[in-house]
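Missing here: one protein chain of the complex. Every other protein chain is in place.
Right after this comes chain A.
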Amino acid sequence: MLKSKTFVKKTRSGGVLKIVREHYLRDDIWCGSEVCTECKQESTVLQRDTCIESNLCAYPHYLIPDTNVVLHQIDVLEDPVIRNVIILQTVLQEVRHRSAPVYKRIKDIIHEKEKHFYTFTNEHHRETFIEREPGESANDRNDRAIRVAATWYTQHLKTSESAADGLKVVLLTNDQGNKQKAAESGLLVFKCEEYIKSLIANPELVDRLALTNDEKNEITSSKVLFPEHLPLSRIQAGIKSGSFLQGTFRASRDNYLEATVFVPGEGEDSTEVLLQGLQNLNRAVHQDVVAVQLLPRDHWVAPSSVVLQDEGMAKDENPEEEEEEKAVTAKKPTGKVVGIIKRNWRPFCGMLNVSQIKESTRHLFTPADRRIPRIRIETRQASTLAGQRIMVAIDGWPKDSRYPNGHFVRSLGGAGEKDTEEEVLLLEHDVPHQAFSQAVLSFLPKMPWAITPEDMKQRQDLRQLTVCSVDPPGCTDIDDALHCRELDNGNLEVGVHIADVSHFIRPGNALDKEAANRGTTVYLCGKRIDMVPELLSSNLCSLRSNVERLAFSCIWEMNHEAEILKTWFTKSIINSKVKHNKNHDLFAYLLYLSQMRIDDTTMNDDITKSLRGLNKLAKILKRRRIENGALTLSSLEVRFHIDSETHDPIDLQTKELMETNSMVEEFMLLANISVAQKIYDEFSECALLRKHPAPPPSNYDILIKAAKSKNVAIHTDSAKALADSLDMATVDSFPYFNTLLRILATRCMMQAVYFCSGMDSDFHHYGLASPIYTHFTSPIRRYSDIIVHRLLAVAIGADSTYPDLMDKHKQSALCNNLNYRHKMAQYAQRASVAFHTQLFFKTRGVLNEEGFVLFVRKNAIIVLIPKFGMEGTVFFDSKDKTAPNLVFDEEGPTLTVEQHTFHIFDKVKVTISLDASNIQHQKIRMALIDPVISGVSVPAEDLEPQSKKSKLDR
């Protein structure tokens, strides 16, 4: 039977379209129940024996949740206790329309066999399809469709023999009207809460119930704390007329009363709107898309430089206190949130603050991410959950509540445990870290894998070349290798060989999609989260020595002055001869080489010649690059020595920058530049490139001010000027000064980003001083490189193209994801280092160290400890003590505490300890030892007993 569905739609250009879709109704949609004898189904989903202990429904029954129940109580539905549920197509469609994440979750549940969830396509069933009636809203129609389907099930199960079993269907709805109508038509209907509370055997489920709006709880003080949000229609009208701005809400990490809204504009027009105060933040949560209204110009304020953490209700009034100080720095456009366009709530990791009152079931939850407000949840398992890392989802934020309401989702494990914390930081940084699915793995090549004759035919055979790979020790994903040989005409041939990952990952399949989503491999301390399955990353695509591997080669002919005479690219087969460790073997080897210069003839095997040639060229290349204005920046990287048994860090060292690293790096840069040029020449619209925008001059303010305090001038007109003045900037009595300055300069930089050449005109890479750049050399761990490989393969005719590769909008969307994943991977990495640092200090106890002041804030200084490559904040005001006399000078910037004035780069001595008072945010606490300021600094701790104790512990 054929019906048509008709609806009218407004088009973008303002026209009105009538759209008609054909809709087929069928007779052969079965009920999916085991007891049914009427339906001719091949397999059944719903069980005969569906008993669940409930004091409301003593009979066996199937559940039919309505849309809102699925949307809000998905956490409950996910629980293994809830089984035998009928999900109607109407519900599924509405859920898909309203929330993509919930839709994905419900789909996952449906696919899970043990859950016995059955999708009933009621919209296509002849007896359950209904048409919208005049005067009926879309929601009413859907509610009616759900009721009709439920009635159908009731009738259907009654007629079959199951009547003997007393099998029934129970409709779950939270909508009062719907419930009443359902009851009138003789259905069994309950509110979700009623039903869940009736499950006597499983009281823990109640915790996972989302709080619904109609249950205006007595916890909230009756006074309205926040202004009402505007309805969406008014927001849209306002945005169109320009009176509101739409943007992404970004809460401040340091100050819970402050946030910015990033309003994207065309080109340079992007603005940031500052928000201050609870009222103006108006219940927006980090990452929500909000509408803001600018305040009149005389209400504009400057961002406060105070570090403020939400400690409870008492400090609500803080923003007003600070108003007077605002005048000094530049005021920024300030606004207030008038409405929320899209919530971006996800389940948050964090810990429970158990309520002071013993029997209370309401508790506050503190998320691990400081930008997320605390969440009020209801649980009866507070005592078990205390001390655990848990996940909580936000359900809503009523306007009379200080905190949003939420519910418990799941527990991740004990706080402070390594596995739990790692899980938390992966979840918090949105790093996809599940095991690869079967669908993904099915696209891997079958083992044992060997190079086929076809491959041989299509590729250049470079096996006879002396190719060597150079990678850090313990590295299993080796994606690059080099060779160098002298040609007959006296020139040098240099080749960079990159693992040919795009040969294994074909566009569009599940493996490709997964890799595109992950975007990058994430390296944590002692753990790696792969972008592609291990078979590829550590075996087939790893250019291990003495095995034949497929590679993508970029080969240059150069003269001895490292000038490129010819460049060509080819897919090839290589056989790496030797693997060198960047840090050990090669280093020793190069040292050895330099000694050998006197006696050049003793060693003349291929590898030595190859390396010697490479090293010589690399030095020339590097010099030339620096002459062009490439920056050498600095940031301290930390390495942990991990105990092989307990996997706890036993020592902490900053990584030394070895000169030898740069040899390989130099050729990789060259390869990237050559490839970027090639793919851009070939595909000017859709080449995937990487750019590093020059920072706006104001970014350098802090650097210039800081350098000035030491009478050093820094020029920031161009990258070259900056590089030169950084090289010149030395203070004789202060050898570490230059490094500190470079660290500061790094902080001034912009983030390098991927982009699609058709969508942007500025290609310049500021840091490398290259007009064009891309990533080609690490396809195992970066998806961008895979795309570049594909583009290059098409450019040289080695592979065919596919539509998405040539679509600049899709490329651009991909770039956005890659940029996001890279950023998150970096953050995750940093968080992992921070966590391991804490573990280290846990075992080491208190330490006294020297450090340098890196930044000066209004109420604190930030100190860098070079020995450990870590930073910490020394606060001068605390809640329990009266604050010392603090004078902050924006110009210096300096902070005067009592009599002592702190400048940037001041040398200080601090005591470092682990502050475990807040298990969730265990942090490194630093306190001042030297200079001695009465009432502020602390006496140096006696270290001896501490370290002895830690020795005993081990």
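As a working rule, contacts are C-beta pairs under 8 Å (C-beta built on N, C-alpha and C of every residue); 3 or more make two chains touch, one makes a residue touch a chain; residues count from 1.
The definition used in the following text is that contacts and distances are computed from a predicted model.
Trainee: Report the protein name recorded by UniProt for the chain absent from the figure; options are "Guanine nucleotide-binding protein subunit gamma", "Gap junction protein", "Exosome component 7" or "Histidine-containing phosphotransfer protein".
Mentor: Its UniProt record gives the name "Exosome component 7".
Trainee: Could you tell me which of A:58, A:237, A:487 or A:728 touches the chain that is not displayed?
Mentor: Candidates A:58, A:237, A:487 or A:728; residue touching the omitted chain: A:237.
Trainee: Looking beyond the chains shown, say which of A:137, A:698 or A:733 touches the absent one.
Mentor: With A:137, A:698 or A:733 as choices, the missing chain is touched by A:137.
Trainee: What residues on chain A make contact with the chain left out of this view?
Mentor: Touch set of chain A with respect to the missing chain: 4, 6-10, 14-16, 18-20, 131-138, 233, 237-238, 240-243.
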